[in-house]
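A short worksheet on the structure shown next.
Note that one protein chain of the assembly has been removed; the remaining protein chains are unaltered in position.
== chain A ==
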């Protein structure tokens, strides 16, 4: 047996073990667990333990958390492809959680931050980083609405094409982050690089030489 064969055999064994552990787990607890961070953050903000500017802290942390979940969603299919570990059954729940987090991020911005309706509209139209943030959110609405078994059945093959909207939505979300900060800051660029990397992996040929 060559080293490469041993490696891929080992990889397969590990993947099978992990998958057999995951298989009986239901996806619904994700929704319960996902409630905790926003509830905790809001509680901290009300109680003044989220720093001296709770509005911005809440807004930024909610947005970042949403982006993190969406990055995780994008990572699921490359993970299966390159390791054999499948988290596909959790992907829909994570996608919904990501959408809800971004929706909360938007609500915090609307209600607690900008507050003034005319100013909200001006911001969306005139400020490009807000425009693209809004665009990303709008792209996700049909995905959220069709994230159920009935829609999958009804739309058939169209469902898959529709849900490719996730790609531009998450790219726009990451660009929104890069753009909203002053100067070229590291953290948002790292997110953008990861997002682009995860999308690039989808276009790579299936066969890859094993890492050394």
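Points to keep in mind about this one:
Rule of thumb we're sticking to: a contact is a pair of C-beta atoms (placed from the backbone, for glycine too) under 8 Å apart; a residue touches a chain by one contact, two chains touch by 3 or more; residues count from 1.
The rule is simple: contacts and distances are computed from a predicted model.
Chosen from "Protein-methionine-sulfoxide reductase catalytic subunit MsrP", "NADH-quinone oxidoreductase subunit J", "Sarcosine oxidase subunit alpha" or "Aspartyl/glutamyl-tRNA(Asn/Gln) amidotransferase subunit C", the protein name that UniProt gives for the omitted chain reads "Protein-methionine-sulfoxide reductase catalytic subunit MsrP". Interface note: of A:14, A:88, A:116 or A:193, the residue touching the hidden chain in the full complex is A:116. Only one of A:18, A:55 or A:178 touches the absent chain when the whole complex is considered: A:55. If you put the missing chain back, the residues of chain A touching it would be 45-46, 48, 51-56, 58, 112-116, 119, 122-123, 126-129, 181-186.
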